[in-house]
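Just one protein chain is left out here, and the rest sit where they should.
Presenting chain A:
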Amino acid sequence: MSTVQRNMSLTGEPPKTINTQQKLASAIGLIGLSVLFLALLNVNFPNKTLWLTASLIMIGGGTIWFSTAAYLNKHEGIKNDGVYFKSLTSKGFWAWVLGIILTLFYVVLYWFPQYLGLVKNGENKGIVALFDPLSKLLNGGPASQWFVYGTLYTLAILAFGIKFILKYRHNKYEKLRTYSVMFFQLGFAFLIPELMLRLNSESFSLPYYDLKNIWPLNYYNFEQYRVDQFISAGDIGLALLIFGIVSIFVITPILTYKYGKRWYCSWVCGCGGLAETAGDAFRHLSDKRQIAWKVERWVIHSVLVFVVLMTTAVVHSYLGDDSSKYWLTKDVFLISVAVILTAVFAGTFIFKKEELQKDARYGAIGYFVIIISLIGFHYFSGKTLFLFEAETLRKSYGFLIGAVFSGVIGVGFYPIFGSRVWCRFGCPMAAILGFQQRLFSRFRITTNGGQCISCGNCSTYCEMGIDVRAYAQKGENIVRSSCVGCGICSAVCPRGVLKLENGPLEKRIDSNEVLLGNDVDLMNYVNK
């Protein structure tokens, strides 16, 4: 079947999709946006505080008004009417326009901040200058392009978060989850780090730290300058450094064991937060074909391997050789990394081998052999770790994964590839949590007996591209490492067949192909 067929419309067209209120709301939002655009073109606004406030309020307020006009006059319930008829949400003309604008914005943000008005060692200009008053209010210093980005990012999550809550107001799980995402973005990702900057003085300095951003998503957390800053900042700095390590090895596994990776991916994480709120209108665009799943598994795990190698190389590069000065030497570090990796690898193969698919086993063995031999090679020959300079590795990772993948492709392509491209194909944190979720977690999506009608709503609206229907129509529980537990499959199911649950590990994957409804003899026969 052709891949461009959008709907069955022969002569059909949807009814008018926006009402008068929505038009007014759009106008207000666009006026707010045009202030930012004029600032970008270097129009110098006289009273920056006033103009910035007006602009942000108009963008946020316009979005919220638009959403109330869209949803509050309708009944509570699922509202995906016409999603595949609208240009913006069905990869039409407006989707491409938006995608290209977003992508260009990311390119400028990452590589050409001077066009946004960033001036090093001088007064900012352009849009960055417009944000100076807010930056000074929060952290005492002038704005940077990242401050501009952070503010707009937070605004997007808050305004579209309210849209999401209005849209799913019949569903308490969705509401609570969105409150949580909005809270973590505003507090942990935006306000706390800015306010922490205020504490810095000449004698005391903490790195800019979003506490909920855990390695390897926060791949720069163990770079030399940060670790130095942490250590020089005394007890507080040391506590933060230890918190960073504990988050990886203790907090994350425990929470994931109990609730699945959703506690992070759809309740806390900022990338997930943007995808769930601003990206909600594009969630159905994720590719559900089996081929996409195959590509996804290789790509995301390769990113994970890359980040492990890179971090090991970076940390290794600034450690010393002399064990009399400090216990953590290059050798101790390398050996511990090798031990941890071997333990994880061996543990999985001994206890969970039967749960891994064939290609997963081959992949795991392959990558494990590569990493361990690189470490061994280095250890015995003294050559450069992993054949590359640590700095080269770090730079390539930062460019390829940190910038291109997570920003340009991950967000810029929302209207084309769906909202969770980064989370699905690129995020190393999602890979680690997914590994834990698939093999050691109490989380699963249960299917209600034989009630599935294979309608496909669950699969269509799965932002992670999981073919939920394939499991549901067999009456099988769903335990997929990529599932972020957003709960939308359960919400859109017209027969109420799916439910996110934390339960005992036994019978978590309960798959027999005969469903409830048939007589017992047949079931016994098939289950033999």
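One rule holds for everything that comes next: a residue touches a chain if its C-beta (ideal position, glycine included) is under 8 Å from a C-beta of that chain, and two chains touch if they have at least 3 such contacts; residues count from 1.
Going forward, contacts and distances are computed from a predicted model.
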Name per UniProt, for the chain absent here [options: "D-alanyl-D-alanine carboxypeptidase", "4Fe-4S ferredoxin", "Carbohydrate ABC transporter permease" or "FAD-dependent oxidoreductase"]: "FAD-dependent oxidoreductase"
Sole contact to the chain not displayed, among A:22, A:171, A:185 or A:406: A:171
Candidate in contact with the missing chain, chosen from A:218, A:247 or A:460: A:460
Residues belonging to chain A that touch the chain removed from view: 1, 5-15, 75-78, 80-86, 170-173, 176, 284, 289-290, 448-451, 453-457, 459-460, 469-470, 473, 487, 490-491, 494-496, 499-501, 513-522, 525
